[in-house]
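One structure below.
With one protein chain held back, the other chains of the complex are shown just where they sit.
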């Protein structure tokens, strides 16, 4: 039923080899570097070495779809072709960056490709595609619920030939990262516009602009996700030239809508990777750990847990693949039901799955000795990313009710 | 990603039409007949009318796979082609029989096709394929756990040119049904054989043989599933001629193994049908019922429930389809992991899904006014059919642990 | 921490003895009678025998609280004292009636005690307390959500010196029972009253009044709960004298409010009884059934399930006891939060608990050979009784939010 193109299959094999040769053997070194470095937000030398190798191996910018293939060397990969690749990368939490395929840069690069003008692409997209700089997407605000994107309050006001920004953002991934150079900022430029979807504008703000205040890193369940990080960022009379607008004044909501579909699904793909790896670790543990005179694998409830993990993982992966396939056929808008189903199902499922796999590992399962706890945090965090699951369930529920009734 | 053959698509459409024209409009009449009939185990006249119509429409014996197409007019349908058809039939609990596609007759017919000799096929398979008689498969015993088929204790002893059967069986679907003519009985003929898988034999016992005692119907959650029923059956010195053996002495286990794969998956397909219908009913209810000044559909938690039902149903359906696809490619043995995953996941998932849909309906949801309670019972019952889920999880867990370890 | 009064302890012991001597030994006979009787709605002779014995043993009308002790021989039992007694009775689904402690008669008798005038008490309460007749409480309607009692639509109109009733009710427990003589009917007498809580009136309607149409019994999960039953009842110009009003015109809502607290908790008490018994059955099964060469009790996941059942049962019982204790101290109104917590927690918990215990029993666990399936149905049904859980959760959630905020 599931058949990947030859191209995708070939890349899967190359990627698997790359993981075996370059990623897994470096997991310990990477972790130790992060534990001992004096500056958790600086670029990691090992990462840079690995990026060069990935680039050389042709495993670079694989997230770019066929419709945007002009920007890359390969001909573009459909969501369906990319899904198994993202799953493989997702097996190590920091691996996607090695292949220039990490969030939020992938989504941001897509924004530049689709909505940036030539000058903007040259200045920011080119170094992003090259992995030289990183970027942030500034949507979420502490004081309002940005799951409804029309709620953003950060003010963007035109003064002369400048935009003036004032307001607060948080959960800004990459903002702590020293390599990050450019912010895409969503704000409200025309709060009185009758059309609620025309009130927003997105502008480009170089990170080092005066008035940009990176207030602090945020943690989720104790993780700071360094070196990328999630930051609170304040804007105090930040000024950028008018040409820094993206697409045009009042078109911020349109960009936001266009950005979200694939991003959510990329998260799900990667989560399946870390879920699969957790299952494999649990199997190894079950086969080798002895308690009460028998290996864990001989205990019925351990086998039941492993069995559940396998079944759930199969279902989650199939749902994501179907979503990808639909997106490839009819675009994100036409797949909105499946995207919402994936977004509200997969992270929670993976969280619970990893919880089970950690439990099989005893206390050690919760530590940094395994990748599971970080994966657990990633899954938990995704239940809030792009808005809490509940908001998407509300929307999906409405769609389904309408589908089966005349109302 | 999911593409059905033209043949399957055409049959889906015909079946949908048939349901609209002949099945749904008769649901009330069927229910009322069953409520008022003096004999719940006699054939239902309405059923016979509908069977003729189904036969005439070419919607007959669709469960037969290509490898056994010699027995039917159509060329056989793969599991993957059949899955959406079984799902449609499953939307009404008694509908599969209309199309001669109900359990356990489908499995029994497969047994006759694969393991019966010419005489046996002529005598029993032909009228079964024609829908004239029904059959039972007698495996489960009250006193031992028959999830391990080697445990059966009913004794089958050769005396002269006869087999003599003594023992007890229960949960024998169809045994109460007056139309049922033939029993396929699994028993132990050689308890001392060193090979535990050679101790069993299956013999054919006409239901009206002396010594066969249909002790009583059994209920599950209050349902007797009339007119098919689930019965307790005792064998007191039941004698049948030697030629009534199926395949040969000592080959009972082999037959049992060959029978089970598709049967489990057929249950899952039908359960998805009743799950899907429950979801649709819940949507209708949500759109039309008003409480506290708003329709149910405007309550957030109702939408969340609908959303969960939709997502879970998608996942369950995809898992079953992948299992079918794998079975078609490599046979049931090669798909043992996915069959176990479906068997241990889908019934429980559908039980919980229907529970939610019933709850949205208020107290009425639990009654016979809707098909949900019966579907709930069917799902609950399937968690025990062919052995409790736990037994299959044990086996699956072991397979998965071995897959990811060297042990 | 939990200390019962000497009186309650003594009654517990007597009741345990009574169960051992008279109830358990008759379970099979009772079941067989119900399976074979030609009239499932007629009084069961065995029940009448047992009732005499219970009366003789002083185990009669134990539900009556101290505040209403004038109506009974004993001095009344607090909710806290009664809880363990109701739990013991609840171990057999039909046992509460033996002690004249079954729903809905207990609640109806309380209504008569609290709101009936002398004549009404003499005519209906006396034979009810004596167990000679049964009663129904007619609240729920098929077309509106009666979890909000102000929604009832059955019309009660004064014409001359009569009330004229028109409308439909359903889920009327006891209405099928031939012994039932009196209906307490809630309806709308003044739909235009500005005060929504003054629009309703309750009147007494003898079951044999002209125009009362017992349309049909309803099943839940396949159970008809004979001989009590749950019926759909229609009122077509039913006329009763004016003096049949309870408490007074426009005071129907007031009565409804006063009736519900203890009733919900009585259900919870009984459910804990059937839950406890299911756990004990599961333990017996685990200790005696052998699969794969070991008793079930040696399988880790069986022990985990038993362990969960025990822990959950402890918690549910404690919650109910605390609720009782609070009700005894401050009345049902002051305990509204705990009553809602019990109502929305215990039935679901017991449903899942019994589901697990049934699963440990294999297919047999779903049949009438054990009391579990009926208990499962009782628990499931209670999630709708007195309104769906969700409605009570809404109310409780609001109370708790207000408790911890200034709003």
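Labels A, B and C are assigned to the chains in the order they are written; within every chain, residues are numbered from 1.
One rule holds for everything that comes next: a residue touches a chain if its C-beta (ideal position, glycine included) is under 8 Å from a C-beta of that chain, and two chains touch if they have at least 3 such contacts.
The structure displayed is predicted, hence computed values, not measured ones.
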* Which displayed chains the unshown chain touches -> A, B, C
* To do: Touching the absent chain in the whole complex: find that residue among C:172, C:302, C:336 or C:366.
  => C:302
* In the full complex, which of A:200, A:301 or A:345 touches the chain missing from this view? -> A:301
* To do: Would you indicate which residue among A:37, A:209, A:298 or A:384 is in contact with the undisplayed chain?
  => A:384
* Structure fact -> Where chain C meets the chain that is not shown, the residues are 1-2, 80, 279-280, 283-284, 286-288, 297, 300, 302-312, 314-316, 318-319, 321-322, 325-326, 337-338, 340-341, 344-345, 390, 392-394, 396-398, 400-405, 407
* Structure fact -> chain B residues touching the chain left out here are 299-302, 304
* Asked: Which parts of chain A are in contact with the chain that was left out?
  -> 140, 142, 145, 147-148, 170-171, 218-223, 289-292, 301, 355, 359, 362-369, 373-374, 376-377, 380-381, 383-385, 388-391
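By definition in this document, only the chains that are shown with their structure count from here on.
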* To do: Mind naming the chain pair that shares the most C-beta pairs in contact?
  => A-B
* So what's the Cα centroid distance for chain A and chain B, whole Å? -> 43
* **Chain centre separation in whole Å, for chain C relative to chain A (CA means)** => 52
* **Junction residues of chain C, two or more chains touched** => 301
